[in-house]
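One structure is given below, represented as structure tokens, and several questions about it will come after.
Just one protein chain is left out here, and the rest sit where they should.
The block that comes next holds chain A.
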Amino acid sequence: MAGYIARRLLQAIPVLLGTTFLIYFMVFAMPGDPIVALFGDKTPPPQVLEQLRERYNLDQPFIVQYFIFLGNIFRGDLGTSFSGQPVSEILAETFPVTLRLALMAVIIEMVFGIAVGLISGLRKGGIFDASALVVSLILISLPVFVVAFVAQFIFGIQLGWFRTTVGPGAPTQDLILPAIVLATISFAQITRLTRASVIETDGQDFVRTAASKGLSRSRIVPVHILRNSLIPVVTYLAVDFGVLMVGATVTEGIFNVPGVGRTLYQAIIRGEGPTVVSFVTVMVLIYLVVNLLVDLLYAVLDPRIRYAK
């Protein structure tokens, strides 16, 4: 097991090198001079520009810049944004917000998705199943910004239950509405996945055998049907959590959530190379770790899967 984890972490190294290189290259290739753009309409004296370029190593060739960046990363220095704030500080501010948002969204979609999927699967072809299908299809076909605006209008303005945008410090109650909106994206998928999985498991021989042992339906459903059906669902949820952790740019933008997605978006607009690259590096890392955890979780859920020592 430990050997397996070590191997997976070693595999992460080339992935990290490759992704950072690609991202660094793309940021480098972005049109426009970020230093000039910093000054907006003003024209700064050439010496100041020169000085700033030197400070951010922008006068060096691309490959040198990349290696300087890599070296800094290994020393734990993620660089400084153009506003003078260390990138690590920005990360420390934004990641907890996104983490809370992602956790809330995953919990909401898990509870409702699995519940609706389970009932649909057990009562295949019934009224509940049919209505759940219609709702899922509507949610799948709506773009997230439409859902967000509708939610803001109904729950924020008409009913006044939530604030339409997230206030300073991102209090948890303000994050409920964006979390619900994020949850609706995956809710439909989780419902369909759970339903299909439940139907498949319900038809398995061991479910009939469980009944033949004299077990009641109320024991068979959670122990023999739901437990087995959850394996693919939990995997999906974990991957979804990884996706949400690297930022839901659109939703965070609409609700003004001070999380990773919105910050990254702004950094890209401003052409802030160091911020973008550092953010993405951390995101890749998180994604890799979450994926590793998913694979390990899989082994916990399904005893047939054991990773070689």
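Rule of thumb we're sticking to: contacts are C-beta pairs under 8 Å (C-beta built on N, C-alpha and C of every residue); 3 or more make two chains touch, one makes a residue touch a chain; residues count from 1.
Convention: contacts and distances are computed from a predicted model.
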item: Chain left out of the displayed complex - its UniProt protein name, from "ABC transporter ATP-binding protein", "ABC-type glutathione transport system ATPase component", "Cysteine desulfurase" or "Pyrroloquinoline quinone biosynthesis peptide chaperone PqqD"; value: "ABC transporter ATP-binding protein"
item: Residue in contact with the excluded chain [from A:Leu16, A:Leu49, A:Ile107 or A:Ala211]; value: A:Ala211
item: Chain A residues touching the omitted chain (full complex); value: 203-206, 208-217, 219, 223-224, 227-228, 231, 301-304, 308-309
